[in-house]
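The complex appears here without one of its protein chains, the remainder shown in place.
What follows is subunit A.
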Amino acid sequence: MQLYRAHVLVCGGTGCTSSNSEKIIKELDVQLAANKLDSEVKVVKTGCFGLCAEGPIVVVYPEGAMYTMVKVEDIKEIVGEHLLKGRIVKRLLAGDKEHTDITKSLEGVGFFQRQMRVALRNCGVINPEIIDEYIAYDGYKALAKVLTEMSPEQVIDTVKKSGLRGRGGAGFPTGLKWEFASKSKDDQKYVCCNADEGDPGAFMDRSVLEGDPHSLIEAMAIAGYAIGSNQGFIYVRAEYPIAVKRLQIAIDQAKEYGLLGNNIFDTGFSFDLEIRLGAGAFVCGEETALMTSIEGKRGEPRPRPPFPAVKGLWNKPTILNNVETYANIPVIFLKGPEWFASLGTEKSKGTKVFAVGGKINNTGLVEIPMGTTLREIVYDIGGGIPNGKKFKAAQTGGPSGGCIPASLIDTPIDYDSLIQIGSMMGSGGLIVMDEDTCMVDIAKFFLEFTVEESCGKCPPCRIGTKRMLEILERITDGKGQDDDIGKLEVLAKNIKASALCGLGQTAPNPVLSTLKYFKDEYMSHVRDRKCPAGVCKSMMQYVINAERCKSCGICAKVCPANCISGEKKVPYVINQEKCLKCGACMEKCPFKAIFKNV
């Protein structure tokens, strides 16, 4: 055994990889070798730590010192100072840069203090490409326990008792789903995993796939045992190349260790897993469309019933769970269903991972017990809104969800309270919006997405959402008609009631929830032809304040449309007919003489 005196963990998640963590690892190797430290210090590539806004992240153990926004050039200093001389490089430590503590460790960072990591327990802790590290943290122990000590009925009972509900969005009780499939009689059954994370802004499944792929494999094998299946499929979107690669490595390693394949743990139970790549259609995240796509057909949904538990993949009984749902399974068996059920609220047990983005300081992944309030997520964990702006709303559930206005910021986040206020948990994207966000524009954004992604099979979704979008475009163009809001409401209700699949049924939600809480904003667009947030370009103008203008001419120079004119000692003016409303002039004006007129 090689004993190292220090481990340097570098985040290899997609976020940090795109900000050069691969180069950081290479530079670490170079610098460590140059200082002859390569036999004393080990470099470990891990999954996502969750604090993506501060990436790339490097953590040095045993001190647990967390360096953030590390650049390749900083590595020489980290190696030369910290690893060679034992002096922590304070200027790179997480959080407030002028912190005076000698060590600011991972656990000491506010972002992590309020979190509780169950599904993400190994992300940022282990090297996901080494199965032994997963095993070290009790990996595959749950599978061993299940196969040797429990009957399939007991397994299902345990999941039911834990109260785990599907983390993909709808929140269906997982144990119940497994029970239905186990009761279906057939010679072949399938276990599927939905890793086609398509909601804009959601990336928690990617983090599990990249940071802890073995937990998914272990959980799917447990599910296979519970329902009597020997074959699983993971449907993962091809846009996640790192996740796909690590998942394949993990499957290969598990097969090599005999944790997948025939006669696992000598119990006679056999289970195999295969990856299927999604080609980028949002609708393939819908369960029936996903299975149709695995079958090799065009990914279109079909009516339910029959439900997948009865007739799923190739018309065989199938269970389909989301990545995060599976990631909770091994822990439930290790710590017991009672432990899991003690977390969260009465009807929503356990924790939930949110991908927090938008107008918030700590963009990243947070895992919190169910029932945590939105206020805690935004202010205590998320670090509040940048530039001292006011919180206006949060959007949960992506294109299927809705907005939570500032007045409901103390709502506990769980499945039922979110539905009650007209939003939904969704897969866990949480987009924070500040006072500069136009709610009509947001609704339009999500509708554009659903129109683009509608598969076209059923008319309510194909035509209905298109009509809704046209109305929204009219409103944001300042051409709204008096009865537009009423038309939107009627269309929304009808689409919800008649669309074929979940995608269509939930597509009107962003419009309905913004109408519910921000109707006055719609009204001022339609009636007063004004966008209060100053976002909708047709309803605002950039104007130059003649008193403040010093006729320097900078605005005219930066204007891409050449629509600003003037001469020395005469205030400049913007030709509103030609103005593109890009805002470049306002940004560059040294005298703050240009204003947005809404």
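Convention: contacts are C-beta pairs under 8 Å (C-beta built on N, C-alpha and C of every residue); 3 or more make two chains touch, one makes a residue touch a chain; residues count from 1.
The criterion applied here is as follows: contacts and distances are computed from a predicted model.
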Among "Molybdenum transport system permease", "ABC transporter domain-containing protein", "NAD(P)-dependent iron-only hydrogenase iron-sulfur protein" or "Ribose/galactose/methyl galactoside import ATP-binding protein", the omitted chain is listed in UniProt as "NAD(P)-dependent iron-only hydrogenase iron-sulfur protein"
Of the listed residues A:E63, A:E77 or A:E473, which contacts the missing chain in the full complex? A:E63
Touching the absent chain when the full complex is considered, from A:L164, A:L259, A:C461 or A:I574: A:L259
Of the candidates A:E54, A:D74 or A:E133, the residue in contact with the absent chain is A:E133
Can you list, in ascending order, the subunit A residues touching the missing chain? 1-7, 9, 40, 61-64, 83-87, 105-107, 125-126, 132-133, 135-141, 144, 148, 257-259, 265-266
